[in-house]
Each structure stands twice: as structure tokens, then as C-alpha cells.
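Just one protein chain is left out here, and the rest sit where they should.
Each chain gets a letter, A, B and C, in the order it is written, and its residues are counted from 1.
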């Protein structure tokens, strides 16, 4: 992990929590997230989903900065969004506390499909399906490096497939 | 139209152009649109799509502000995004000029499905399918008001269906 | 407080903490906060400052949503930024944990001047001086309502002046 760890120790929940096979990140609705119609701008949900994915990876021990810097013989790597589908069900408002719930739906070679729900208490506000791909700095899809495959619990790093 | 029209006269292309049944809006990639990986942040495409939809409506004579203020017996109305699907094909970079190309795919009662492409010259960078719904300030889906139905060229405002 | 409190109970540090006369809010640097030069986009500091101010007010018992809804005989009220000065001292990077430190410098009638520092560990990255004004929905500056004046510890709500 490359983050400045004394500060993270001071704020234990900052990256959310892993509960079972899901990651939960709280987000607060601020001015910046709303628009003139009085509710949350639809683009804010996309930003919150990205925060959820980053913090889920972070709690698994994976840092964007480290991936991007490369490591040993590995080229610079980054996760990019290839495909995203969002269904907006109910609006959110200023000051509310929401939760971004992230879980893996399918993992196949260089491609991961995540389900991400944004909810307020028990109410589902938005559901996203996000296909994320690991690429090199040349834009080529990359198989998950072995140390990451192990992190995510694959028996056999050469043909990882998870489905839920 | 509620915009301050002397200024818009001075910048004739600011809302893009309608060519045939498509609307084209140019956008420039600025610092704010990029992220640390050196290319455009995926959320920027969503903001550009929204600009394309707003300016397409604008050139059709529909203003968000006017809809929202209500008119005659009409309650405050707004278009919201119900569902959105985005496929990211190729990255964009700082300083580039892109075009947002918007066209109607299907229009059915209160619901419009738009296809929105973001391209650089002839290269397709992102394709979105966006389902937009007209709602009242109470959140109820609303049939398109007659004056809008006429604007969009419906023979029969009571059962408008367009498919392409 | 109008926020959905069961969720806030579950995330006790979400609005930061008050330590002495200062408020401290942790923020994480995500993709959305960076730009193509590899560091944090200068506009992100402004958004973080606004989060700091909102959460400082929140921990004092003041909610934007409640102010805006009005209360008893009070008209809809909101805090707006009148003047802002920002000095950028050192860059921040993806994945880092930063802290927004907010304190009152001067409070005079409808106008509050806050000092807001953004730091990483002991290093100061940005310092802002922000003059915030309480206005009605007509845009008129408003004296702080008595219940708010009491919240902020004024002996005499009619002529509150704090200087530090």
C-alpha cells in the first residue's frame, strides 16, 4: 500500500469496510453533487461508484499508484472502465448519507464485471454493472499479475473465472 | 427560449448544429476532464452527453429553465436520466476537439431513448444509449405536453412512437 | 439534523471531528480529483474546502437542507461564498489521505471568514481564506438567526464579532 499510513490509521473507516464478499463505502451528498433541480446530478453516482471500486481494491491491498508505477518486470498497469450500465431508481438529496455496495459478478482473464448499488438505508437508488479491464500503458489488456490473482483468491491464476 | 439572446447571437455555434436528424456539439478536452493516467476521465463523457442532450433540446426550442418553471397549466417538468449504457472504445486526450452526436432512437410516451456517440474525426471513442424520462416535480412520469409534441413533429401527440 | 441518522451512526467519522476550535475532515484522492499532469486538479481543493465547511456546520448542528427549507418565521437561508483566496503550496497525488482543517477567523453579522488548510501529515498543501455570507432566497444578506447564534456560542446575538 502506498498511501500515507499514519493518517489512514487515524481514520479507520475512510476506505469503507469489507463485509462478506461485498465492499461498503459511505458517501455524503455535498453541494458539488447536486444540481438545480434540487436532487443529486446523475453524474455523481458514477463518481461514487469509482470511489467504491478504488477503495475495494485498496482494502484488497491494491493501489492505483503502485499499479501505474509498475513493479519488477510488470509494465505500468491501470484498470479502465470498458462498459457501464446504470439504472436510476430514486433521487438522493443534499446532506444524506448513502452507501456504495460493490461486489464481483464475474472475473475472466483481464476483465472484471462488478455490480454496484447505491442505497440509502434499505432503499436502492441506483444500480450499476461495470466492466473493468486491466490494461498496460500501451492500452493492451493484461492478464492479472500473479500476486494480484493470489490477492483475489484464485486457485489457478492462468484461467481465473468467478461467477455469481 | 429563456437564454440571454444577444450573447448567443454573438456565438452562433455555441449550442452546436442540427444536421439532418442528428445534433452535433463540439467539446474541447480541458484539464478538468482528464485524470492522472493521462487520458480523459470516464465520467467526463457522461457530462458531455448531457451537454449534447441539453443543446439538442435547446435548438428544438426547449429550455430546461422554462420547463422547470412550468407554463400555463403545466406543472414544473424536467427530463431525468432513467437508464444509461456506455461503451468506452478509445481514449481521448487533453487539447483535443471531440464531437457529441445525438439522435433519437425511440420515443414512446414520457420516455425517449437517445443514441449518443462521442467521436474524434471519424474515430468513435464512446457510444451511449440513454433513456430519458419527462417527470413532474413530484417525480411522476409525464406525457410530453402538446406544444412539445408539435415541436418534435408528432402527428398524434397522444401516442407518439418513433423508432429508428 | 436532517440526515438519515441510522446510517450516520454506522460511520461515526464520516463528517470528520471537532478538535478544540478546529474541524478536521479526512479526504481521499480519487481518479476524479486528478488531472493529466499526474497530480490533483486545482479545482478539487475548492470542493474539499466546501465539504469541510459543510461538515463543520453539520457537527455544530446546522444542516444545509434545513436552512434552505426555512424554519418557523425564517425565510429559506443559505450560506454562499462571497470571496475566496487560495494559495497552492505543494501537489497531492492519487490514493493519498489528506485533511481539511477549518477554523473561524472572523465572524461579523452575516459574514464569516474561515481559514481552511489542506495538509498531508504535517505538510501544508493549500491554504484558503473563505468569506461566507448567509443570504435569503432573495439574495439578501441575513443576520444569523438566534438559534444559530446560540449554537456558535455568542453572548449577544445582535452584534456577534469573533476574531482570532
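Please note the rule applied: contacts are C-beta pairs under 8 Å (C-beta built on N, C-alpha and C of every residue); 3 or more make two chains touch, one makes a residue touch a chain.
Note that the structure is a prediction, hence the values are computed from the model and not measured.
**Student:** Out of C:91, C:109 or C:145, point to the residue that touches the absent chain in the complete complex.
**Tutor:** Of all options in C:91, C:109 or C:145, contact with the hidden chain holds for C:91.
**Student:** For the chain that's not shown, point to the residue among C:18, C:59, C:78 or C:149 touching it.
**Tutor:** Touching the chain that is not displayed is residue C:78.
**Student:** When the complex is taken as a whole, what residues of chain A touch the one chain not shown?
**Tutor:** 31-32, 34-39, 41, 43, 93-94
**Student:** On chain C, what residues meet the omitted chain?
**Tutor:** Those residues of chain C that touch the unshown chain are 36-37, 42-43, 46-47, 50, 68, 78, 80-88, 91, 139.
**Student:** Give me the chain B residues in contact with the hidden chain, please.
**Tutor:** 2-4, 6-8, 10-15, 26, 28, 30-32, 47, 50-51, 54-55, 58, 63-65, 68, 93-99, 120-121
Keep in mind that, in the parts below, only the chains that are shown with their structure count from here on.
**Student:** From the Cα centroids, identify the chain that ends up most central relative to all protein Cα atoms.
**Tutor:** When every chain is reduced to its C-alpha mean, the one closest to the whole-protein mean is A.
**Student:** Could you tell me the distance, in whole angstrom, between the mean C-alpha positions of chain A and chain B?
**Tutor:** 28
**Student:** Which chain A residues sit where two or more other chains touch them?
**Tutor:** Only 47, 50, 64, 68 qualify.
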